[in-house]
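All protein chains but one are shown at their positions in the complex.
This part shows chain A:
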Amino acid sequence: MIVAPVLRLCGITKRFGSLVANDAISLSLNRGEVVALLGENGAGKTTLMNILFGHYVADAGTVEVMGQPLPPGHPRAALAAGVGMVHQHFTLADNLTVLDNILLGTRPLWRPGLRKAVARARVQALSQDFGLSVHPDARVGTLSVGERQRVEILKALYRDARILILDEPTAVLTPQETEALFRTLRLAVGRGLSIIFISHKLHEVMGVADRAVVLRHGRVVGEVATADTDRHALAALMVGEEVVPPKVAPPTPGPVLLRLDDVTTAQAGTATGLRRVTLDLRAGTITGLAGVSGNGQAALSDLVSGVIRPQAGRLHIAGAPVTHWTPREAVGAGIARIPEDRHSTGTIADFTLTENAILEGYRSRFAKGGWMNWRAARAFAEGIIRTYDVRCPGPDTRIRLLSGGNMQKLILGRVLEPGPRIILANQPVRGLDIGAITYVHSRLLQARDAGAAVLLISEDLDEIMALSDSIHVISEGRLSPGFARGTMTQQQLGLWMAGHGFADAA
């Protein structure tokens, strides 16, 4: 039996200036099917989905939903045809309730009476049917990231979506939340919905998708049933070459470059502070910090970055106690800081690549007597773009136009070029594709082998275990002893992450 696809994209082409973001891409989706859209950052996944959803108008090609062509450039038409999108960055109003967020935009403003009782019953029924537990009257601002995502999915379901597009839905989720999401997706497929799942986490794609379509440089380079392939083959398709896990040579530990001596930091709002943390970072080693999100990683990262100061205890750099401590002092002390949020902390979106490249060094290296040396700044940016393979139209491009991976490469170049002695890498590969991940990891290992002391903070235990010479676990602001590479299993670390084993365990 031949069933017509519910969604068919035909020869979609989209150019931005000289860049061809989508080059004659065709894709079809059948009823009850999960298709994974795979590709590195900048491969054209997001552009394609924006065209499908009417946010962009394609230069060529057609979109058909349930056999009917969609008029280009009309998101409402896509919505009406039953296409729902869950964006990577949520589009919810924090100060409204879950129910209000779902209803928002579904009815004309001037119609009196929202008939909330009916709506609430329907939302509750949907959340029951699809395993999306969330309280309809909770304020969205108080919800966790996982819950917010459920609200986004409910929003799409409430509008009778038959096709769900999820843009990197697991990038923000814990493993448990990811599992719950996959259960929901299976329920949805069971009810005849069709799903496009954008990701670059291959094990998830293998786990949840029936078929994978791989994009590279705006073209479809492969389309395979997940049953007929494996992770390695997919990864090779994505980056165009076989992915090799990093080879880690044995470390050659040197002197202690950064010491936290019995440091306690203030509790900032709901963020956990550090509680009497003692930690040594040695030259030539990578120290991994494992832990469940929100257990003091932010405080440790801010402390090493110079953003906050110890409330009690001391910081020592290369043996000397630190007295005055600000971001500028931290940079001056030779600390390379890769912040957790590259969009809002690491870069200034409307600054050019050049302006972003000198953000830390403008006073010391690119200005003399208060006058900027833009020629030197531009040359520095061009050097980073070359050396770190930042894909961009040029140093005068505003950085907001770059993909996350390329943004991260620029940050890497900015902090690594001066030859730092200490490197703080807070979630350095979150949201990046395989090619970029491999690249960032290899750069960190290179820096280690050149004698830098690296502090790697990550919520991805695999990453921590693969790279770290020594692992500490952080829980409720307390730090575990250091465990040498290979001495702990995932399960053992997991116990520490859950708070077991600490001396002052409550």
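The criterion applied here is as follows: contacts are C-beta pairs under 8 Å (C-beta built on N, C-alpha and C of every residue); 3 or more make two chains touch, one makes a residue touch a chain; residues count from 1.
Here is the rule we go by: contacts and distances are computed from a predicted model.
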item: Undisplayed chain, where the name is taken from the UniProt record, one of "Adenosine 5'-phosphosulfate reductase", "Nucleoside ABC transporter membrane protein", "Germination protein KC" or "LrgB family protein"; value: "Nucleoside ABC transporter membrane protein"
item: Residue among A:46, A:149, A:347 or A:470 touching the omitted chain; value: A:347
item: Listed residues A:40, A:152 or A:360, member touching the removed chain; value: A:360
item: Hidden partner chain, residues of chain A it touches; value: 16-17, 54-57, 71, 73-77, 305-307, 326-328, 330-331, 337, 339, 344-351, 355, 359-360, 362-363, 367, 370-372, 374
